[in-house]
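A single protein chain has been omitted; all remaining protein chains appear in their positions.
Just so it is clear, A and B label the chains in written order, and each chain counts residues from 1 on its own.
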Amino acid sequence: MATKKSWFPYAMISVAVIVSMVMNVYPLLLAIFMSFQNFVGSSNHFVGLYNYISVLTDPTFWFVFEVTIVWTILVVSFSGLLGLGTALLLNEEYRFRGIVRSIIIIPWVAPPVVIAYIWVWIYSAGFSPISDFLERVHLISGPIYWLSDLSIKVGPLSFPLLSLVLVGVWAGFPFVAVVFLAALQSIPREVLDAADIDSASSWQKFRHITLPLIAKVGQISILLSTIWTFNQFVYPYLMTKGGPLNFTDVLSVFIYQKAFTDFNFGYATAAAVVMTTFSGIFVALYIISSYRSLFE
Amino acid sequence: MIKIKMRKKIILVIANTLLLLFVLFPFFWMFKTSIEPTTEVYGLPLTWFPSQPTLAHYAETINLVNIPLHMLNSLFVAGFNTIIAVSVTSCAGYALGRFSFRGNRPFSIYLIVTNLMPGIVSIIPFYFFMRDIGLYNTYWALILAYLFWSLPFCTLMLRSYFKSSFPNEVHDSGLVDGCSEFSTFWRLCVPVSWPGIAAAGIFSFILGWNEFFWASIMLTNASMATMPLALADFIGEMGRNPYVAQFMAAGVLVTIPAIILFAFLQKYFVMGLTMGSVKG
Partner (left out) sequence: MSQTEQNIPQKPNRRKFLTYAGAAAAVIIVGGVAYYIGTSNRQTSTTTATSTLAPTTVTSTSTLAPTTVTSTSTLAPTTVTSTSTLAPTTVTTTTTSTTTKLAAPIDFWSPPWGDPTLQKNLINGYVAGYNQQTGNAATWEYLDWTTTFNREALIFEGGAAPDVAIGCFTSTYAPRSTATLGLMPLDDYVNTLLNQNDYAIDLTTADPGLDYYFPDSIAPGGHNWWAVPWFAETCASTYRKDIFEQNNITPPTTLDEQVEIGKKLTNPSGGVYAMGMGWGDPVSVCNNWSYTFLAMGGGDGKGGPYLEPDANGIYWNSTKMAINNDAAKASLQYWYDMVWTYNIVSPEVTSPTYNAESDFMAGKALWFTAPAWVGADINSSAPQLKGKFDAFMLVKDATTGLRGASIVYCPYYIYATTKYPDACVDFINYLNDPARELTIDLQYRLEPLKKSAITDPTFLADTYMKVFVDQINTGEVHAIPPGNPHSQALVASSTGPIYNMVMSVLSKTATIPEAIATCETAGNAILAQPV
């Protein structure tokens, strides 16, 4: 590591730092500033903690919070598993590997506006090809109400949310798959061959050689994926706008509605600050616990 | 032995088929809707394969929405975004990956942490900031906004990439030969590291091509609209879409360039990620 010219690295990161300050620090400061105010007409009144109290005592906010956590856990775990599985699959040598690899990236590169609408169409009760297929093979007899069936629900978990989770996984797993694939392909062959010589089973190879070697990469990509999913706005908003009775309401959508439809900017920014604080705590804990592996 | 091989082959075939079905089905549906006559779009029972495929909807959609103009706008925004994002993040990644200086670790952590802010809330202050400095309704506002997403990912990826792709010996010999630090970066490191930079570039391009919300707030001029904004124009009151088939046709036209780009370049994307993950 070069340590000679002391100003060079600072100069190189200066633009990134400035942009990051503009994009992240300034809005956060302004949001905190706005969250202590109430908007009456077009003038602001300083109201202290009123907004925070109304946010933290609002049962809808907590419900949406739970929905967001369930959403994040489900999407990250399923896309992580599916991504890992896909990467393992694509790591095998077979003829069409390259083509398949190119094809699975497509959900990640397609524009969300189009994807959201296609999935809405697919999830309609009357025109759903999935229901149609299931009916043709006589597995079901009536339409499935993908985005409206609230007959089975456990707290924040509901069938509409699961439908959305499927879309989230579909759109998110290619990224995870590519990252894991890259990691898998960097494992030196000699190590695996040595394990073969020692007649290790596939599972043992996977567990003791592969997993540790890709753990580092996995950690960072899972972390980024978690943050992105927690802050996800586009798919829930475009598809259900918060859904029937807040069952598909993710925090970002909820904050958006409060700000832009209800004109309640004080509440919205207070909720955003709470949301950021929560994810900040999570990330801080995460970084502290895996500091070594992340930055050594 | 043969049995194991056969079993493996069968598993491979099944797994691949399921995977491809899962991934491609919505696109198949989009494509199918775009080439079938309107009576079948709303027709029941559902037709899985159009009886009289027609390309009329593609012609209609070009009449309804000025696709060439919006494609060009999207291309411009995405390309511009790629150049800026790659420049900024590769400089930052190079510095973070190869130099140990006071701000190295804090800044890396800062990058991850500042990713936390939900985009929705940043929109309002950012919007006003852009207005106040006169960049509102220009593509610059979008580029700066998109750095919000590309900074963390690309910088972290390039950080580990540059650590491993550019041997220290070459770096030092460059300095000894009288190059400044920057020309070592520019002339020696970059040409060798282009897969990683390409990976960052592809990520930024896709981001610029697909993004909708920030573009809808930052751009007011109809002739500057990008493709996602043009697509949203199809959606009328109550979220209904009176031109479903044409919308799907437009969707196909928008997705194809991204797919082509990615099909050609995914090799480099994976390569970039690969070398980046050797040292984690």
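Following the convention adopted for this analysis, a contact is a pair of C-beta atoms (placed from the backbone, for glycine too) under 8 Å apart; a residue touches a chain by one contact, two chains touch by 3 or more.
These numbers come from a predicted model, not from an experiment.
S.K.: Could you tell me which of A:G48, A:G98, A:G126 or A:P188 touches the chain that is not displayed?
M.R.: Looking across A:G48, A:G98, A:G126 or A:P188, the contact with the absent chain belongs to A:G126.
S.K.: Can you work out which residue in B:S100, B:N168, B:S183 or B:T220 touches the chain that's missing from view?
M.R.: For the chain that is not drawn, the touching residue is B:T220.
S.K.: Give me the chain A residues in contact with the hidden chain, please.
M.R.: Chain A touches the missing chain through residues 6, 10, 17, 21, 25-26, 29-30, 33-34, 38, 40-44, 60, 120, 123-127, 143, 145-151, 153, 160, 239-246, 248-249, 254, 257-265.
S.K.: For chain B, which residues lie in contact with the unshown chain of the complex?
M.R.: 38-39, 41-44, 63-65, 102-103, 124-125, 127-129, 131-132, 136-137, 216-217, 220-222, 232-240, 242-244
Here is the rule we go by: only the chains that are shown with their structure count from here on.
S.K.: For the complex, give me every residue of chain B touching chain A.
M.R.: 12, 15-16, 19-20, 22-27, 29-30, 33, 42, 44-46, 48, 88-89, 91-92, 94-96, 98-101, 103-105, 107-122, 124-126, 129, 144-145, 147-148, 151-153, 155-156, 168, 171-172, 175, 181-182, 185, 206, 209-210, 212-213, 227-228, 231-232, 235, 241, 244, 247-248, 250-251, 254-255, 258-259, 261-263, 266-267, 269-270, 273-278, 280
S.K.: Residues of chain A touching chain B in their complex?
M.R.: Residue list for chain A touching chain B: 1-6, 8-10, 12-13, 15-17, 19-20, 22-28, 30-31, 86, 89, 92, 94, 96, 98, 100-115, 117-119, 121-122, 126-127, 129, 132, 170, 174, 178-179, 181-183, 185-186, 214, 216-217, 220, 223-224, 227-228, 231, 233-234, 251-252, 255-256, 259, 265, 268-269, 272, 275-276, 279-280, 283-284, 287, 293, 295.
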